[in-house]
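All protein chains but one are shown in place.
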Amino acid sequence: MSLEILLFIVFSLISVISAILMITRSNAVISALYLILNFAGLAGLYLLLNAQFIAVTQVIVYAGAIMVLFLFVIMLLKPEHEKKFLEAKPKLKIFAVAIAAIIFLQLIYLLFFSKPSESLSPEMTKSIDSGTIEAIGKQLYTNYLLPFEAAGFLLLAATVGALILAKKKIE
Amino acid sequence: MTIPIEYYLALSAFMFLVGVTGVLIRRNAIVVFMSIELMLNSANLTLVAFSSYLGNSVGQIFVFFVMTVAAAEAAVGLAIIIALFRNKLTLNIDEINILKW
Partner (left out) sequence: MLNSLQDLYHIIPLLIVSGGILVSIIVEMYSKDSEKILFALSILVFGAAGLFSLYSVNNVSILFNGMLATGGNVNVFSFIFNIGAFIVTLLSADYIRKYGTYYGEYYIILQSSVLGMMLMAGAKDLFIIFIGLELMSISFYVLAGLNRKRYNANEASLKYFLLGAFATGFIVYGIGLIYGTAQTTSIDILTVRFPQLTGNLLFLAGVLLFLVGFTFKIAAFPFHMWVPDVYQGSPTVVAGLFSTGGKAAAFSAILVTLAALFNGNVGSLFTPYLIFVSALSMIYGSIVAISQDDIKRMLAYSSISHAGYLAIGLAAGNSEGTAGIIFYLAAYSFMNLGAFGIVALIEGENETNLSIASYAGLAKRNPALAALLSIFMFSLSGIPPFAGFFGKYYVFFAAIKSGLTWLALIGILSSVISVYFYLRIVVLMYFKDQGEEVIPSKSAMGMVGVVLSAILVVLLGVFPGSIINLISSFL
């Protein structure tokens, strides 16, 4: 077994198990910590896929900034624990899980039926080159300049919006 | 790249549906929001996997924008949740029902 396959199995197990634990824990803080673990597992998978820049951003921005914001809010508000899985509205919940399972089976069937790998001929060097900060930065400031500028306005609107919704005093 | 792309896509589909299930079964607004973040991340995995196997960086740039949007959404969403908590002292979406669904 090559190292790549071994690492894939390790990282995907981390991601899958932490995702399931995230939605089943009744304490929101523990859920948030499992989500961070999930993001770490995903960062590992991104590295396996030669996406270095995204892997680093995943850890710094997602796990480091966004999730810390979540943790701050959870600890600030101290929400009460939720009821156990089947205590409230069990029928609705079982129905939701069943629907999700059916859609999952359909997607898996679709995936292995349409075999996207047949039309793809992955080249290692091209793949490595496309994931560097250099390649992404170059694209971002030339071809994707307009979405980049628009994203600036998005962050500006979100900052103004978050301030107006959460600031303590209104005059 | 000995692993066929199907395995990455299947993993991503699985996590996406775990996220969807989380949105449907959880009652705490923050946990529902975290499940939505999980959905966005599994979509990111699809984008990165395709990007890497196609050998062009477009998918990874898209992921960069998804992260920007997720950060903006987190800021606004958590501000909304805080504003609601100040008025009602609950995060349970079953109790947030003055307006009938």
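A and B are the chain letters, set down in written order, and residue numbers restart from 1 in every chain.
Note that in this section contacts are C-beta pairs under 8 Å (C-beta built on N, C-alpha and C of every residue); 3 or more make two chains touch, one makes a residue touch a chain.
Just so you know, these numbers come straight off a predicted model, no measurement behind them.
Shown chains touched by the undisplayed chain in the intact complex: A, B. Note that of A:F53, A:F70 or A:Y144, the residue touching the chain absent from this view is A:Y144. As for the chain not pictured, it touches chain B at residues 9, 12, 16, 19-20, 23, 29, 32-33, 36, 39-40, 42-44, 46-47, 49-51, 54, 56, 58-59, 61-62, 65-66, 69, 72-73, 76-77, 80-81, 83-84, 86-88, 93, 96-101.
In the full complex, the hidden chain is touched by chain A at residues 107, 110-111, 113-114, 116, 142-147, 150-151, 153-154, 156-158, 160-161, 163-165, 170.
Throughout what follows, only the chains that are shown with their structure count from here on.
By the touch criterion given at the top, residues 1-11, 13-15, 17-22, 24-28, 30-31, 33-35, 37-38, 41, 44-45, 48-49, 51-58, 60-61, 63-65, 67-76, 78-83, 85, 90-92, 94 of chain B touch chain A in their complex. Put simply, chain A touches chain B in their complex at residues 2, 4-5, 8, 12, 15-16, 19-20, 22-23, 28, 31-32, 35, 38-39, 42, 45-46, 48-51, 53-54, 57-58, 61-62, 65-66, 69-70, 73-74, 76-77, 79-80, 82-83, 85, 88, 92-93, 96-97, 99-101, 103-104, 107-108, 111-112, 115-117, 120, 122-124, 126-127, 129-131, 135-136, 139-140, 144, 147, 151, 154-155, 157-159, 161-163, 165-166.
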